[in-house]
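The other protein chains are all here in position, but one chain of the complex has been omitted.
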Amino acid sequence: MNPTGVGFKKRHIGLIAYFVFLLLPIYWLLAMSVKPNQEILGGFSLFPQTITFANYVTILTDPSWYNGYLNSIQYVALNTVISLSVALPAAYAFSRYRFLGDKHMFFWLLTNRMAPPAVFLLPFFQLYSTFGLIDTHIAVALAHCLFNVPLAVWILEGFMSGVPREIDETAYIDGYGFPRFFLTIFLPLIRAGIGVTAFFCFMFSWVELLLARTLTSVDAKPIAATMTRTVSAAGMDWGLLAAAGVLTIVPGALVIWFVRNYIAKGFALGRV
Amino acid sequence: MARIELRGLAHAYRPNPKTGADYALKPMEHVWEDGGAYALLGPSGCGKTTLLNIISGLLVPSEGQVLFDGRDVTRLPPQERNIAQVFQFPVIYDTMSVFDNLAFPLRNRKVAEKEVRARVEEVADMLELSADLGRRARGLTADQKQKISLGRGLVRSDVAAILFDEPLTVIDPQLKWLLRRKLKQIHERFRLSLIYVTHDQNEALTFAQQVVVMHDGQVMQLGTPQQLFEVPAHTFVGYFIGSPGMNFLPCRFEGGSAVVDDIRIPLAREVLDHAPRHGVPLEIGIRPEHLRVSASQGNGALPAEIASVEDLGNFKIVTAKLGRHRLKAKLDEDAPVPAERGWLTFPPDRTRLYADGRLVA
């Protein structure tokens, strides 16, 4: 199918140009991560002249580095679990029932997606200090719920509305209680939707830094914040910085590969 | 308007088809006469939509030719073929008014605006859309949208044929017959060639003068609705057309008549003359409407067990057991039905013989 009919060649030149624009910065990051620092600062070379994995070795053997990854993965996983487990019943309620203030509630949830995280910096810090939660994984996970829960409800509601209501009714007539019906019949039906939602929760929690950095200092410090360590008295350790950057892309790339067939679908659903 | 001819036409979606199963459409020869109203009938996946798309030019066949009035159009794109097509789901241009929708094909062909207006108004009048011309098309009901799809075909004065791909699927049942009647009127008025794809035999039999029955990528039979009913050319046609479908009994040939298990069934003279004697599986076929059931033994009647009787309002379906085989008979609602045991009669002029699925005549 060639719906727009512009010449085949011309279209593809545009596409290739875009992909070059897209991939060059990532290539450069990769190239720098395997160059020794002398080469980076010594002169310009499109391809690495000497390949070294010293930067990666440093990161993977130094606990203060790799703990950053573990911290990030912990709070991201925690956030995904919390977001999904509270959003699932709520999305079911929005897709199946009308109730007092349902529309306002839905809109209010979405407005939280519009709140600039910078606005919440200080109050969050104070709130979590009060409960002694500063520098814990749960603090970051809860803070990220601010924008992930509304999003999860939104996407899940779209998927759930695609499941005919007759299925619920049949199950109730067959004597299923709500919890059993929900867990054993309904959830398996929207597997794809849960996958897509988990992907988005993962993504937005993984890429966010402002809140994550403010709410942590040592024990739960995310990798993205650890990266500022490369600035030292001796100047920038560019190679190390690039290697750390490459390693932050890896989990995202893995996740996206697993859900590649559902990405487009996840975006298409959900109501405006 | 045109006479459409298919020569050695075949299509496979994958390259280098080897066995018959690789073909979506098996090699065929076929002619659609100018001004005819044809229905293309068959179950889902039989290749009818593929055939339709080849005629309209949306698909280039992997083998053979398509000729319009003797001109080879096999490789011409749809817009150069003067074909209109109405799809299963109404296709309308949401953002345009009804008028602009109808004018769209003409404007794309750079027709003068004055003529566009005249044509659109004429077509809208015929389709009873005149009152809605100024409205946005997206707010209309499904049947009105489908009328617009049809109208976009009709406005073009040069249209060779209009193709329909199950156009009534999404229309409310009570509106279906209205739309179908409109189609007939239009056909009578313009004498356009119409090809109407459907899997619904009622739709096909009421709409068309000629019905083409397809199965498994092959044309099984071309005939009037009456021919399809009375003389099915293939067991598939017998089974597919009619409700319930034709009865079939595997049989062999012995001493000049057909024998089912041990039971002799009389056949017409010319059938017996043509019947192949060896090597092919044979079947006897009879329509439930033609099978007679009576309580007393008549001439040539065969004893049978009555298994069940279903009363369906103005007729009854009787299931009878003849030896190991079950047969269905359709009787008038007031016809007497014997209890438990009865006698079946196979009228020789209504009983067909099939060799390897094909009619022996």
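Think of it as A and B in the order they're written, each chain with its own count starting at 1.
The rule is short, and it goes like this: contacts are C-beta pairs under 8 Å (C-beta built on N, C-alpha and C of every residue); 3 or more make two chains touch, one makes a residue touch a chain.
Methods note: contacts and distances are computed from a predicted model.
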Name under which UniProt lists the unshown chain, selected from "Response regulator", "ABC transporter permease", "Hydrogenase large subunit" or "NADH-quinone oxidoreductase subunit M": "ABC transporter permease"
From A:L29, A:I73, A:I138 or A:V163, residue that would touch the chain that is not displayed: A:L29
Residue, one of B:P105, B:P225 or B:G342, that touches the chain absent here: B:P105
Absent-chain contact - pick from A:I59, A:L109 or A:I134: A:L109
Positions on chain B contacted by the hidden chain, ascending: 53, 56, 58, 77-79, 83-85, 87-89, 91, 93-96, 104-105, 108-109, 135-136, 138-139, 149, 152
Residues from chain A at the interface with the omitted partner, ascending: 1, 3-6, 11-12, 14-15, 18-19, 21-26, 28-29, 32, 40-41, 44, 46, 82, 85-87, 89-90, 92-100, 102, 105, 109, 111-124, 126-127, 142-143, 145-146, 149-150, 153, 203, 206-210, 222-225, 227, 238, 241-242, 245, 248-249, 251-253, 255-257, 260-261, 263-268, 270, 272
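Keep in mind that, in the parts below, only the chains that are shown with their structure count from here on.
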Interchain centroid distance [CA atoms averaged], chain A/chain B, Å: 54
